[in-house]
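Heads up, one of the protein chains got dropped from this complex, but the rest are sitting where they should.
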Amino acid sequence: MATLTLTQVRKSFGATEVIHGVDIDVAEGEFIVIVGPSGCGKSTLLRMVAGLETVTAGEIAINGQRVNEREPMDRNIAMVFQNYALYPHMSVFDNMAYGLKIARMPKPEIAARVAEAARLLQLEPYLARRPRELSGGQRQRVAMGRAIVRQPAVFLFDEPLSNLDAKLRVQMRLEIKALQRKLGITSLYVTHDQVEAMTLADRMIVMNEGNAEQIGAPLEVYERPATLFAAQFIGSPSMNVLPGEGAEDGVVLENGMRIPLGRPVAGKVMLGIRPEHLVPDADGPLAIETGMSEPVGAQTLVHGRLTGSTAECVASLPGVHRESDLPAVQRYAVPPHAAHVFDAATGRRIGV
Amino acid sequence: MEKRVTFKGWLLPLLLVAPQVAVTAVFFFYPAGQAVWQSLFIPDPFGLKSQFVGLGNFEFLLGDPYYRASFVTTAIFSSLVTVVSMGVALVLAVLADRLIKGSGTYRTLLIWPYAVAPAVAGVLWLFMFNTRVGVVAWYLGQLGYDWNHVLNGGEAMGLVVVASAWGRISYNFLFFLAGLQAIPRSVIEAAAIDGARFWTRFWTIVFPLLSPTTFFLLVVNIVYAFFETFGVIHTITSGGPQQATTILVYKVFADGFVGQDLGSSAAQSVILLVVVGVLTVVQFRFIERRVHY
Partner (left out) sequence: MAGGAQSGMVERRGWSLWLTHAGLILGVMVIAFPIWLAFVASTVTQPEIVRPPMPVLPGDQFFENYRKALVAGVNAPVAKMLMNSAVMALGIALGKIAISLLSAFAIVYFRFPGRKAFFWLIFLTLMLPVEVRIVPTYEVVAGFGMLNSHAGLILPLIASATATFLFRQFFMTVPDELVEAARVDGARPMRFFLDILVPMSRTNIAALFVILFIYGWNQYLWPLLITTDPQMNTIVMGIKQMFPSGDDIADWPVIMATSILAMLPPVLVVIFMQKLFIRGLVESEK
């Protein structure tokens, strides 16, 4: 159990700065997920914590101890790699035991720890096998086992599920979560998949272009996204964003449509509404020309365009709706608590 | 191409390359430099002093009819070795490729002569054509042909060519068979449906598709004939009769060690060095091109 603190951490490759000062405080036993698109710097950040990349500026501390200059092995961390990075010529047992052997742990203790991890991960029948004789999910478990046996202060996960097929990914996600709860080890987990982030995280960090856009509990980020980027990255389908102008009691969209929010708004803004919060209502303020509809079972995604405008808009309606059943222009109500307003220039959230 | 992930430190890597640097410097760069240096001097007959002659050794060599003859000999010798060994290997590979079953067995039966040293191959062929006891020479005698490669330069050349090409067939066979097996069967079947018979198919489809392998083998075999056939020549003919089989590498040896003419031998080394250089560049050019296929 340990805390992990990042203070104004920066990273430059040559003259280009790719991480622009990130602050994170991870509490003991907390599960933090860093989520963002590829190239946002999330993996670089994780690798800096691991000690695989040097820190250009700022401080990384584990349990209050600065570790910037320490080798990975001296940081008391363990890492699960995206492609597992199992040693192909070693058995499952040896893969898990390797770090302990290097640390000169007595053989019986190594055996006990590996046995315990194997039991936990249901790998007992496979200990003598080579990685190539295992399925993807089993390899994933070995990679986890290798991390567990070290009983580290911090677990680091670098997109560990991205090489698995969809069904296995869901299953392993649950297993990781259960395991982390059980072991209570502070964890930092990197992914580009917002569903993984939402389901796994105690708190998540939304990263974009080297900045931490928002740090918060998943639902907090979902309900009150701090920036336009966080708003659009979290949630599926992505939040609708309509450009407009502030007014006395809400927002006036570029086609002149007035959306009352019951509070004054000023300046050029972006109005964000999640597809699942649009409610069909003949008297609603938002008129949308219905385009394609995609029934996905429990709900139907209705694509369309704001009348008199080029802005695309998606509504997620519960139940099945056939294209032929929908009117050519559908009006929607916008519940004021579900409307997010962002400054058009900075992308920052305005108001509550 | 570079690794993204590396270890820190500079002392350890320097220690790691040290053995190779030491061996290469002492046994490669220094001697190679010496060869170039010596090629600019003529030692006096007692080997006490040497006199700087600039490019004199080269001038002398290029004007020397024996050296020019050796060049011609080398050209004839390496062309013949290359053509004979590649020709036989290609025929055998085409035959083996026709088989559905058993091409692996024939491959095993055909590749092991690769392991026989050129010098040993020389002794084997010398034994068969020995003027006193050679069984092939004896049968040729029965047929009324008086074989004597000790006196007849043409026969000597023929013998060293066959002995050199013999072990090389294995190597060429291996690469030709692999090349043939890499040609998609559908292409050949399409040609068959178009009405092309075996030979037409071979010359219009198979051989052109095999050209990367052929070209590669051409270069490799020329290099082989230039440098690695020393053992064959030395065991069978010692360069004779009347220098009829003195190839360039043999002449470096003969002038340097037997004749003790160090300056000339060194100059010959330098010329050979240029020849290898050209061949290597050709090979790399070709390999680069092959990568772009």
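Before moving on, here are some points about what is shown:
Letters A and B name the chains as they come in the text, with residue numbers starting at 1 for each one.
Methods note: contacts are C-beta pairs under 8 Å (C-beta built on N, C-alpha and C of every residue); 3 or more make two chains touch, one makes a residue touch a chain.
Just so we're clear, the structure is a prediction, and the values are computed from it rather than from any experiment.
Across B:Leu40, B:Val81, B:Ile169 or B:Leu210, the single residue that touches the chain missing here is B:Ile169. If you put the hidden chain back, the residue from A:Asn83, A:Gln122 or A:Thr346 that touches it is A:Asn83.
Looking at A:Ala27, A:Ala103 or A:Ala128, the residue that reaches the missing chain in the full complex is A:Ala103. Residues touching the missing chain, restricted to chain B, are 1, 3-7, 9-10, 12-14, 16-17, 19-21, 23-24, 26-35, 38, 88, 91-92, 95-104, 106-121, 123-125, 127-128, 132-135, 138-139, 166, 169-171, 174-175, 177-178, 180-183, 185, 188-189, 192, 198, 201, 216, 220, 227-228, 230-231, 234-235, 249, 252-253, 256-257, 262, 265-266, 269, 272-273, 276-277, 280, 287 (touch as defined at the top). By the touch rule set out above, chain A reaches the unshown chain at residues 47, 50-52, 71-73, 77-79, 81-90, 98-99, 102-103, 146.
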